[in-house]
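One structure follows; several queries about it will come next.
With one protein chain held back, the other chains of the complex are shown just where they sit.
For clarity, chains are labelled A, B, C and D in written order, and residue numbers in each chain start from 1.
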Amino acid sequence: MQVILAQALLGLNVGVFYAMLSLGLAVIFGLLNIINFAHGAMYMLGAFIALIGYSFLEQWLGISLQIGFWASLILVPLLVGLLGVLIERLLLRRLYDLDHIYGLLLTFGITLILQGLFSNYFNVSGTPYPGQPESLSGVVNLGFMYFPTYRLFAIVFSLVVCFATWFFIEHTKLGSRLRAGVENPDLTQAFGLNVPLMITLTFAFGAGLAGLAGVLAAPIYSVSPLMGADLIIVVFAVVVIGGMGSIMGAILSGLALGLIEGLTKVIYPPAASTVIFFLMVLVLLFRPAGLFGKEK
Amino acid sequence: AGALSDDKIKIGVLSDMSGVYKSLEGPGAVIAAQMAIDDFGGSVMGNPIEIISADHQNKPDIGASTAREWIDAKEVDMITALDNSSVALSVQGLAKDKKIITMNTGAGSTALTEEQCSPYGIHYVYDTHALPVGTATAMVKNGGKKWFFITADYAFGHSLRDNTGAVVESLGGEVVGNVNAPLSTNDFSSYLLQAQSSGADVIGLANAGQDTVNAIKQANQFRIVQSGQKLAGMLVFITDVHSMGLDIAQGLQFTTAFVWNQNEETKAWSERFHELHGAMPTMVHAGVYSAVTNYLNAVKETGTDDTETVRAKLGEMTLNDMFVKGGKIAPNGSMLHDMYLVEVKKPSESKSEWDLLRVVSKIPADQAYISMADTKCSLVN
Amino acid sequence: MQPDQKPELLRIENLHAWYGESHILHGLNLTLHEGEVITLLGRNGSGRTTTLKAILGLVSKRTGSIRIQGTEIINMPTHRIAHVGKLGYCPEERGIFASLNVDENLELPPVIAKGGLSVDEIYAMFPNLKERRKSQGSKLSGGEQQMLAIARILRTGANLLLLDEITEGLAPVILKALDDVIRKLREKGFTIILVEQNFRFAAPLADRHYVIEHGQVVEQIDAADLEAKKEQLNRHLSV
Amino acid sequence: MTDHAREQATILETHGLTKDFKGFTAIKDINLSVQTGSIHALIGPNGAGKTTFFNLLTKFLKPTSGQIIYDGRDITHARPAGIAQRGLIRSFQISAVFPHLSARENVRIALQRKLKVSYHFWRPLRILDQLNEQAQATLEQVGLGKFGDVKAVELPYGQKRALEIATTIALEPRLMLLDEPTQGMSAEDVSTVTDLIKRVIEGRTIVMVEHNLNVVATLADQITVLNRGEILAEGNYDEVSNNPEVMEAYMGTTDAA
Partner (left out) sequence: MTNRILFILMLVAGLTAPFYAYPVFVMDLLCFALFACAFNLLLGYAGLLSFGHAAFFGGAAYITGYVTKEWGFSPLLGILAGTGFTLVLGGIFGFLAIRRQGIYFAMVTLALAQIIYFMALQLPFTGGENGLQGIPRGELFGFIDLNNPLAMYYFVFAIFLIGFGIIHRTIHSPFGEVLQAIRENESRALSLGYDVDHFKLLAFVISATLAGLAGATKAIIFQFAALTSAHWQTSGEVILMTLVGGLGTVFGPVLGAITVGALSHELSAFGSWVQVILGTIFVVCVMTFRRGIIGEIQRLVSRKQS
């Protein structure tokens, strides 16, 4: 029982990252109809910027400068978001009229570039991020196990971010404008709303969310150029299972699948890496549109 | 120079240049090989000595196809490094067909000199038989009877786990569980929790490099050691200790073939290496230097680069240099030499950045390595 | 032109517009003064909707000149035009956002100028919308959707309204109500371009009628001359 | 009339056909019957549910409830391709051709089906040549004889429309569903297509959606007026156009047109 609880908690730990990434994908997909393959790479980028800010700036720039974890938590999403702005403005924007697969291919190319760049300068098996704040470095005794405070923080923080995003999109005026922009961009523009800007900002927001997840992940996992690639394919399966219908769907299926994966590690470890894909097959067979997806 | 097949000697350094094993061999191996060539004078019998190097990315197919091209089209005479057992096995197999010497310094699997031994394959620095002899024996004798393994899921990890398990059981211990973790795992937490709930005394880490570092660090995060279990890194390199820091690593015991500050000779060489590489050499770096040097010696002494002749000469030589004293290359390819059980110093004991290890005991070559009487290698019996 | 006319609000000169490769407007000219109500008449496909869309920049390409209170907007991006020209657009297909409820639909367009109606005033004007404030846009009847489409641009403070086929598919009772609404708006001083099939509905409301054919204005008829020019009008519009 | 005779006479019937879109009922309880050999027009204001009704008939949408009987068989749950194979073919509101195939190839795609080689990926394309003559004849029938080798994308709008009809009749449909066949056409094109429909009607039944009342007046034997998803009136042109309800809802007038 203890084992199960412990593994469930670790599963949730993974689940919040699934949720944050599939949420970002869903937000971008919702407005741009594009699957951002580079989402994983942006997650990786987030972790690397945090790492570089903490460990390498001084060495590279020759000035004494270190960007701590809390600062990274704010700065990195902005920087990754900025990259999102550039990608959307300079590249993606020109592809909207074409088949959506071109958006997927473009972002795949960007993924290769980002991965390759970081593989050049950093060990592919990962570099540890030493910047975990002192205040979070302890352990919490949960009764059934010791759980690192930081991981608990990551879980709670991600949940807050996810639900805040959900609230923002589903329950605010800005959110309703976004949804209107999705439904009828021309008309929304005719009302004087700057839809291209909304699109850019949404893409940037999704990217920033991935970057944020990266910063959160950095102290837990070592920072590696491939960390996003390994994750993104699982997140794709999560998205297929959840369906792109709703923001809440993306969050819930991310969390649930993280848990399921965690529990599989106890019940039948060899299946842990594939259980989500098999669930995807089941969903495809019985509910092709996904659990939360809208029937066509 | 008529005796050489192609007017030059070309040495291939095939290593993990970007992955888990980058820091323990990788680019450092190219530097060590170059040092050996330079110390040798840069040429043999008036023929230049060249290095070609490549990244096998820990993928045996990439390793094998690179080696295939080196042999078929680039006239490579000897291949060294090969720091991944899967890669080493595939390249050694290919080199056997192609009649090329491999001097593997980085891989550990005993299969290289046992079931899959090759007349041209030399296993130079350590193997998964030698590693547990020191470490596991010491741990079991200190009361670590029940073992749980976290194993790198490929040839090397399996071999290390099996050999360690055998040592543990032969001393009256017990293996209570095992979990296979993929090579290059980022998050060991769920494996560690399984190990924790198994009730084992010792968690044996049958992995290497970055994987070992991650596992030990995360064990620290989850307070595994504080809860009463011991960690045993079955293959630890000085670079791993350096990257973990003494706070986390102190007291860890493991087996190694080389300690850089053991004597003046090793110290002098290691400091030269540090100069070029920015880090102290691992046993593997020192091994590459020694292997290349001795290969060149054999070529020079026989006056040819013919594989059979050079291999025969290497078998006859007694190897003495800063890395090895009185080493012998056995017919199964195993280079028999002494190993050391070392312990990581406490932060208070360490005098400099790289002053990390203390030698506990020496493990004589005949204990460390499988004897020719017991070997399963078909070349011997 | 009569000397006592109000100032000029909109002037379109030599407007050409395209959808992709197809050239739809071929040099259209028209002028509109503050407080006027005009109609664009024409057969299906003559380019009336396109004229409105071209003003808003919703075509793939446009050339010529469109000036609102003297400001040239031909090269402006769509989202700026509404602000600069204080425009409100009610599209042919109504454009009610299915995923938003009545309140959200109503509050969607940003306020672009002072002087718009308050939500309460709007609900007072359209009592049956008030009853359905929380209904999803997609669940409204055609008439309610049409009401909502007009109502939501009144909030924004726009004073130049572009209304496209607002009578389409509506029951006569609703037509009657719409007729009242337009009259009220006219009294309040709004300037309105009506695109209408339903000449019977539009005729009594408008100060002037433009007949469009193949993307050009072929006839311009003042309300006063309507009787006299009925013949011509019929010729142009007969289906 | 005996039941058998009735079946003969009506090729298509719907019983209580209903379509809900998440609470919005686009089609409500429609009972419609189409006489074999007739041209049956479906008119009504925008949003009345004509296209939706068409989509239900052609299986592009699943009905929420109700039944569709075609040729005496219940096809409510049949596959789209299945009903096409039984001779019920539609055309689209937006022009539907295969743009990068030549006009002849467009028609041949339709003809090809009856050769039953469509899955034969190992057979050369040559075996389709036997269809060329027939394809040409069909093109001639719609006045596209000269354009056999022209890519569909390069044809002017009216001719695309004609090509679409040629493709449809190549399947020798028993029941054709045409969605606004004259939409967006110039006056000449409209009369060409009207003539065309008159020519190809022999032996077939047509159900069409049409806004152009002239076309309806010239072609339709029977008219059903839809409004807000329900049938408002049925009858021939004179009956319908003088029906006050229709005048109100559709023509927007209270006087006779």
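One rule holds in what follows: contacts are C-beta pairs under 8 Å (C-beta built on N, C-alpha and C of every residue); 3 or more make two chains touch, one makes a residue touch a chain.
If you're wondering where the values come from, they're calculated on a predicted model, not measured in any experiment.
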item: Visible contact partners (per top-of-document touch definition) of the missing chain; value: A, B, D
item: Given B:A54, B:V225, B:I248 or B:V380, the one touching the chain that is not displayed; value: B:A54
item: Touch with the omitted chain, as defined above, among D:V97, D:L155 or D:L175; value: D:V97
item: From B:G143, B:P182 or B:G326, residue that would touch the chain that is not displayed; value: B:P182
item: Chain not shown, touching residues in chain A; value: 34-35, 91, 94-95, 98-106, 108-117, 119-120, 225, 229, 233-234, 236-237, 239-240, 270, 273-274, 277-278, 280-281, 284-285, 288
item: Sites on chain B contacted by the missing partner chain, in the whole complex; value: 17-18, 54-55, 58-62, 64-65, 68-69, 72-73, 85-86, 89-90, 93, 153-155, 182-183
item: Interface with the unshown chain - residue positions in chain D; value: 58, 60, 79-81, 84-85, 89-92, 96-101, 105, 108-110, 112-113, 115, 117-125, 127-128, 167, 171
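The rule is short, and it goes like this: only the chains that are shown with their structure count from here on.
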item: Any chain in contact with chain A as well as chain B; value: none
item: Taking each chain's C-alpha mean as its centre, the one farthest from chain C; value: B
item: Innermost chain, where centres are averages of C-alpha coordinates; value: A
item: Chain A-chain D separation of Cα centroids, rounded to whole Å; value: 48
item: Chain centre separation (chain C, chain D; CA means) in Å; value: 34
item: In chain A, residues with contacts to at least two other chains; value: none
item: Complex contact set, residues of chain B against chain A; value: 18-20, 22-23, 179-180, 182, 184, 186-187, 189-190, 193-194, 197, 209-211, 213-214, 217, 221-223, 227, 243
item: Residue ranges of chain A in contact with chain C within the complex; value: 173, 176-177, 179-180, 183-184, 186-197
item: Contacting residues of chain A [partner chain B, same complex]; value: 2-3, 6-7, 10, 13-14, 119, 123-126, 128, 139, 145-148, 220-222, 224, 227, 262, 265-266, 269, 273
